[in-house]
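All protein chains but one are shown in place.
After this line comes chain A, so read on.
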């Protein structure tokens, strides 16, 4: 993440007068979204000139791992998100500078060192800036008052840890609690100041918040609810303690502010064409901003939450990676790879012994939702259900459920009728669930001589709606009609919906994927190794023969797919394997013979 507070201006590579260069793709910020976009664009467009402009002084790092780094579980080298030298290997030109202005009509950006770059497409991936302590707090400049956000902040913290006995952590979110746990790990007496009455009031309900807080208290933290810092006192320039709004004096040697971040939208303001932004730069689901040719991704981008309809940034790692990939494909004109909806917000973390997972809208107060809670096994789970579909899931407990599978249940609006109980008890096993679904489907086909029941009743159009708290009725009605259709024996409803709703741009979810344990290992060659369907880097800049990308995804009869599998099993040879692999990528509707020949990429993993 690259923030405005990084005001390090590295001397320009070019001396003297303003110069102008031209690049096809200019990316502002070398956080994970920026670099992922660059790598993705390079993969799809080997010949384009890609430039990253950044004022961050270090390569792209795994920012969520910074908390492990802070407590010395990681070395600095282990923080790298991409292997060192990726930029050079991918011929991504990195310019150390800061973009000062975007000239959207004439398509160029000006840099702080008077250099300029013309662009075809521009990606704003400037990340977020920490809010920090309010400006008016006395003593906020004492040595030892840190705002934890960047690598430099964590380096600073790590150096100080040895001489700290007592610490104050300010903030009411995940970042704060993770910091608290890190300090406790070091045996530091930690005071945690939360402004609100509960922990993460918007995501957790009261019992959940209580479980989390008790867990932290048990771990040794001193939790101060409804408390803010009124002033920081120092001794000879360094922090000695803090005074709270409860008139309490807490002695400490370090004050850590983890009060949340704001999208770094200043570039949206210094764009010559007005760019819509509020909490972040507003983008559509293809990450286009309101200005043509300009995209935004990562923490700075505000996407529409499919459930609430609000535009909000998703300051999360996984979202940033996914957005980077989509922005990368959009910028080189592969909009067909950007079909994947981002789905619902999702956060999973460990809080000491406790695993916390929130997916979607677990605490929505919409009256049409059914809420189930469960407190067995010392954990806490809360589910919001609409009809037979999951809308939100919250889990606290000693083990982390299969978080991505649960996110998928919500994103794809799969019926959870059969798994409600196991979800509620925290024993949801996605693998057996999905294989059961499959065996049911197969049995129906054989025994009842009718199309296998579709895995989902939902319509599989790219515009398909998630259960939306604003449009619940409409969705409910839709599901009913679909249900009727599905139960009609002659209705060919068995499209592989999962295929079409590729959750990752080029990595479609498909439960029928070949599996290492399915007994039919693919007989594939690894000639190229880097299928376009992969998250791959390096060594494939040379244009490849054959289609460079999977053609647009289109529905394909499930039965055809299954036949393909069967035949493949019966006569395994390379042609079949390549057909089969393609079937999983679900590239094109096949013709009746079900054969697609001469596909090179199909042979790759």
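The rule is short, and it goes like this: a residue touches a chain if its C-beta (ideal position, glycine included) is under 8 Å from a C-beta of that chain, and two chains touch if they have at least 3 such contacts; residues count from 1.
Here is the rule we use: contacts and distances are computed from a predicted model.
J.: If you look up the hidden chain in UniProt, what protein name do you find among "NADH-quinone oxidoreductase", "Sugar ABC transporter permease", "Sarcosine oxidase subunit alpha" or "4Fe-4S ferredoxin-type domain-containing protein"?
T.: Of the names offered in "NADH-quinone oxidoreductase", "Sugar ABC transporter permease", "Sarcosine oxidase subunit alpha" or "4Fe-4S ferredoxin-type domain-containing protein", the absent chain's UniProt record gives "4Fe-4S ferredoxin-type domain-containing protein".
J.: Of A:22, A:266, A:400 or A:420, which sits in contact with the chain we cannot see?
T.: Spelled out, the listed residue whose C-beta touches the missing chain is A:400.
J.: Just to verify: which one of A:51, A:321 or A:416 makes contact with the chain not shown?
T.: A:321
J.: For the chain not shown, which residue from A:355, A:384 or A:415 touches it across the whole complex?
T.: In the full complex, the listed residue that touches the missing chain is A:355.
J.: So which bits of chain A touch the chain we can't see?
T.: 62-65, 67-68, 73-74, 77-83, 317-318, 321-322, 325, 348-350, 355, 357, 399-404, 431-432, 434-435, 438, 442, 445-446, 503-504, 507-511, 513-519, 521-522, 524-527, 529-531, 534-539, 562, 566, 569-570, 584, 605
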